[in-house]
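Only a portion of the chains appears, each positioned as in the full assembly.
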Amino acid sequence: MLTDVFDRYRSERPAPAATVDLDRALWARLESLGLTRLSTPEAAGGSGGTWLEAAALLSISAAAGAPIPVAEHDVLAAWLLAAAGLPHDGDLRTVCRPDPSGVAINVTWARDASAVVALWEDRDEWRVADVPVDRVVITEGRNLAGEPCDTVEFDLDDLEEGTVVDHEIGEQFHLRGALARSAQVVGAMERILEIVLVHAGEREQFGRPIGRFQAVQHLIADIAMETSLARAATDTAVARAAASDWRDPGMLFAVAVAKSCAGHAASVVVRGSHQVLGAIGTTLEHELHVLTRPILVRRSEFGSVHEWDETLATLAASAGRDRLWSLITTGRAGSRR
Amino acid sequence: MPRPLVPPVVREQAALTELRREVRAFLVGQVRDGAFVPHVDTWLTRWDRDFTRELARRGWLGMVIPTAYGGQGRTYLERFVVTEELLVAGAPVAAHWVAERQIGPSLLRYGTEEQKQAFLPAISRGELVFGIGMSEPDSGSDLASVRTRAERVEGGWRLTGTKVWTSGAHEADAFFALARTSPLDPAHRHDGLSQFIVDLRAPGVDIRPIVSMSGDHHFNEVHLGGVLVPDDRVLGRIGDGWQQVTSELGFERSGPERVLSTYPLLAEAASAMDDGRLPFDAGLGRHVARVAALHQMSFSVSAALESHADADVAAAAVKVLGTTEEGDIADYVDTLTATGWDVDDELSTLLHAALLQRPGFTLRGGTNEILRGVIARGLGLR
């Protein structure tokens, strides 16, 4: 079903452009199929799927370069509302973490949402507030991918009236966001591999398809391998999240591995795919940048690649010689011998 | 001991350092006065005829063109340091780039006396802007496969075909067009090619934009629909096109623009590590070291070219290493940067532009895969 929806989207979508806007028709179609709140519990009006289904949707929609807020609306905002016991009317939401002055930057899709769900840390308490757009000030912007990416200014009163939630919600938000981004990055990289393979089989230079040249083969093998590694890392974290409903204490490590592998894979895949595609792949009309630009945005959201590497280095150093393997296999170092 | 791939290291003479200081002082003033905002990859993306003419007025255009043709009659090394300072400052140099780097030297080497007099003074004043027409839709790295054909007619040649990736054609006055003047002979693929100096306002020239993934318009498709080029606008001799473009590609291979396209981002990242916008990381030092060594390597190649020494392999090495490094700088800074949208932040403005321009670095002027083959051949491997 998912595949059909996005195959159809890809065949009907507008030509690639420098900026992209929310595709409301696609969003409505997903809504009619129960896919816009895929991972929301049925009791809260969702489809009751697990992170396995959510991650599949994130990857497939990213592979299609579909401009829709799956991560923001469902995986993050709906989850926060449920965690806070707040109702969700099903209208489009985005999500952000305003700073102490009530300002949040880099809020994708804010201009398109009917309400913005804010996670706010105030004097050691975490609060969740569902704030209608008519109570916030939105300054429009665009990110590297040309997506709506706005600044949102809240009224501090609205944030202070938010519902107090557990501390772990605040920590999980970052992990859930990071893993959602990994699933999107990997999905887009898998589609890039397809594009590259087709091009290398068709494009001829010096009298034969460029895919016959060993140098091109190696570029493509590297794309395939790095994508596979990132897929394995991401699926491992997703499986652990689904099996434990994010309660597994090894989630931090698993998400960090996924984000690190996806982030470094992005360097290889973006560079390699553009190199194989040549000049044509840098043009506005080509599909490639509909995938490479979002990859670069997503790998740096919810923590830079460097930050996640640092997190892993800290965990590893603290685990040390005798407990590193336990960390690698289970995400937990266990107690020192 | 093996013959080193790279010509001997050359130290910069005091006069060159003084020239740097002059150019630098001028550029600091220009930025202060708002004449331009520093940017990355400006030799492709920042077009400013006023700035170009101002450089000419100061004697920093047509630098290697003899004074007899209105140029400055200075050395390749002098041009080298001026070019470095312009790129490092992120100055808008695209309007004169192609003429200053390739067209001028090529006209000097291959042009007729009449052509030199007709074009070189105007190039040196920054008033005549040139483009280049080598690539075609299906040619890619295989230039010998170009299909644009020139047919002999009364008094000249009639050109029919399509050129692509012509940067700035929509703003330029003329371009060099590579065309087949005799049919492709599979056994001698490089024969039968010639270059023509084509007026881009001539009848039959149709210029259409190729918009880049950034949304910007730098490149064009130039359709030549039977454009008449008079005999006196053939460059050099009919049939010498391959040799000419090979030597022009040599001119453009190892210059500072193959190292410094993202330098303004590297410099901004250094400041950002100092003031806490980026985490301190030893990787910055590695990139600074590579840029410093490439600066020296590129300078050595220029010195060798000045003295007509053979430096083809070294030039290819500079281009592969340098363009890879330009892109690696963008990727490196990106991995250190958590996404935060902020229009006022110079770092993210430069970073985003660098990321969007990056794919072209290792493609334009010969892909790195092709150039590694050039190096391997130069080392005797095939």
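Each chain carries a letter (A and B) given by its place in the written order, and its residues are counted from 1.
Simple rule for what comes next: contacts are C-beta pairs under 8 Å (C-beta built on N, C-alpha and C of every residue); 3 or more make two chains touch, one makes a residue touch a chain.
Every value quoted in this text rests on a predicted model; they were computed, and no experiment measured them.
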item	value
Labelled copy-number formula for the complete complex in this structure file	A x2, B x2
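To be clear about the criterion, only the chains that are shown with their structure count from here on.
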item	value
Length of the line joining the C-alpha centres of chain A and chain B, rounded to whole Å	38
Residues on chain A engaged by chain B in the complex (per definition of touch)	16-19, 105-106, 141, 143-144, 146, 149, 151, 203-206, 213, 215-216, 263-264, 267, 271, 274-275, 278-279, 281-286, 288-289, 293, 296-297, 299-301, 303-307, 310
In the complex with chain A, residue positions of chain B that touch it	135, 138, 140-142, 164-165, 210-215, 219, 279, 281, 327, 331, 334-343, 352, 355-356, 358-360, 362-364, 367-369, 372
